[in-house]
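In this view, the complex is presented without one of its protein chains, the others remaining in place.
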Amino acid sequence: MNAHTTGMRQKLEGIIAITPFARAMGARVREVGDGMAELEIDVSPELMLQHHGYVHGAVVGFMADSACAWAAASLAGDVVTAEYKLNLLAPAKGERLWARGRVLKAGRRMLVVQGEVFVVDQGREKQVAVALATIAQVGAA
Amino acid sequence: MNAHTTGMRQKLEGIIAITPFARAMGARVREVGDGMAELEIDVSPELMLQHHGYVHGAVVGFMADSACAWAAASLAGDVVTAEYKLNLLAPAKGERLWARGRVLKAGRRMLVVQGEVFVVDQGREKQVAVALATIAQVGAA
Amino acid sequence: MNAHTTGMRQKLEGIIAITPFARAMGARVREVGDGMAELEIDVSPELMLQHHGYVHGAVVGFMADSACAWAAASLAGDVVTAEYKLNLLAPAKGERLWARGRVLKAGRRMLVVQGEVFVVDQGREKQVAVALATIAQVGAA
Partner (left out) sequence: MNAHTTGMRQKLEGIIAITPFARAMGARVREVGDGMAELEIDVSPELMLQHHGYVHGAVVGFMADSACAWAAASLAGDVVTAEYKLNLLAPAKGERLWARGRVLKAGRRMLVVQGEVFVVDQGREKQVAVALATIAQVGAA
């Protein structure tokens, strides 16, 4: 990790600190680089589950959306999500979720980003969702 | 409201009661019928906002996904979201969110559902998101 | 129809005239207004079908995408499709397809548009697809 990525990590941690929903989820930066970002959360059963006992799709969606937006932010500064599509691949059962975003195309005002969400269940990892997002630079919509 | 829709409402309220994330959001059934459902939540700033002060996209996604899943459940019983796409149309600033899901096509095992999310800001209503979802009957994936 | 919509129709017809793929499909403007557009084609079996004898999804996609882009163009001038999602609702069997695009949100650089595609089979109409598209003004991506 160099000064550049350390700066990006601090910036994301600063955004989490002023984002109540991300704080409520306990979001932590796992990795960040030019055009990529990873975050993770611990699963809190009393907050995050749905009625079959799996992690709620909205929490999986939060992970995917955040990973995509953060990956875009690593290249484009302040951003907002314009749209995303999320395919849920498997029930999310486990103690931890993590997600990765990778920028596929960085346009001047819009970035296309792929997201992937994984669950860790008793140490074993499984992909639970894939996403494709369009992220806009703030001021560009 | 007749016995049929009263039964559907009670069933959805029963699902909310055993869904920790929906309870944490304070989700309430607003309306339910054959192939449609509406829910609403009060915006809790210390839980639901993002760093620009608007309602976090994950909460908007929760509203869209829940409305679509509930609309599907009104026809198909126990369901899971297979995938959805969400377009964010405007920042969600206000005191209340509500969402509506309407089934566009009910197949034997998959339902296509449209979702819309609205914010109420000092009594004025504005659409903040539109969604298109594929919902699967449990056991059908 | 007034001078304004007549002008928009002529502009779309001018675009079709220089768009080889649209000409190959036999696309015709059906209706155009501020933030909406409709087009139609006759189904050519020797060109447009897939292996079950229905209209190929790519032709349905062409209809949805064109209707969305044209609806956006009615407000924003020269545009390109940034992304779309298409849900196929029913097999497209019939003699004619038509599609409608309606702008849901016109931002400064991006427009969110809903598309619907219908088939006409021996005079009876059925919806075969729904789409949600993000259209960008040329120069804005």
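Order of writing sets the labels: A, B and C. Residues in every chain begin at 1.
Going forward, contacts are C-beta pairs under 8 Å (C-beta built on N, C-alpha and C of every residue); 3 or more make two chains touch, one makes a residue touch a chain.
A quick note: this is a predicted structure, and the numbers were derived from the prediction, not measured.
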Among C:R30, C:H56 or C:K126, the residue in touch with the chain that has been omitted: C:H56
Contact residue for the chain not shown (choose from A:R9, A:K85 or A:R109): A:K85
Hidden-chain contact residue, picked from the options C:A82, C:L97 or C:V128: C:A82
Residues of chain B (touch criterion as defined above) contacting the omitted chain: 82-83, 85, 107-110, 112, 132, 134, 136, 140-141
For chain C, residues in touch with the removed chain: 15, 18-22, 24, 45-52, 56-59, 61-62, 65-66, 80-88
Chain not shown, touching residues in chain A: 85, 87, 89-90, 104-105, 112, 114, 127, 130-132, 134
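To be clear about the criterion, only the chains that are shown with their structure count from here on.
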Chain separated most widely from chain B, comparing mean CA positions: C
Length of the line joining the C-alpha centres of chain A and chain B, rounded to whole Å: 22
Per-residue overlap in chain B, given as positions that touch at least 2 other chains: 85, 87
